[in-house]
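A single protein chain has been omitted; all remaining protein chains appear in their positions.
So, chain A:
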Amino acid sequence: MAETHSLQDLQQPTASSKVFVQRDYGSGTISKFHTKFPSELEPRIDKQQFEETIQTLNNLYAEAEKLGGKSYLEGCLACITAYTIFLCMETHYEKVLKKIARYIKDQNEKIYAPRGLLLTDPIERGLRVVEITIFEERSIGSGR
């Protein structure tokens, strides 16, 4: 049977599955993800590399949600100004979320995309999961 795939089809990687890293609620309701290495990623990436990524994400979220002098000050200032201050100022949380987005993009470009993986920013999934898409290269001449 003649191959009828276009050249583009042959070259483009095809997504085949997704892996979801769930939230770790062991410390309460703070945003934290399990660092356990999913078995589906074993052939693709280093366990340590993956755990480092997740741990960094956890640390960034902890920074965003940290209770301390700075966050209390921000909260009190907001209350005094009847929360109008947020019309002109970004909250600390939002600043850290941007940092997280940059980090994920960076990780994708440097580490995950070359291995045919894609990390999705958890904020796009309501901070429920870290979604990792596994792309599989469509092998040429597999139908013959």
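Observations on the structure shown:
In the analysis below, a residue touches a chain if its C-beta (ideal position, glycine included) is under 8 Å from a C-beta of that chain, and two chains touch if they have at least 3 such contacts; residues count from 1.
The criterion applied here is as follows: contacts and distances are computed from a predicted model.
The subunit not displayed here is recorded in UniProt as "Palmitoyltransferase", chosen from "ATP synthase subunit a", "Isocitrate dehydrogenase [NAD] subunit, mitochondrial", "Large ribosomal subunit protein bL20m" or "Palmitoyltransferase". Where chain A meets the missing chain, the touching residues are 12-18, 20, 23, 25-29, 64-67, 71-72, 74-76, 78-79, 82-83, 86, 91-94, 97, 105, 118, 120-121, 123-129, 131, 133, 135.
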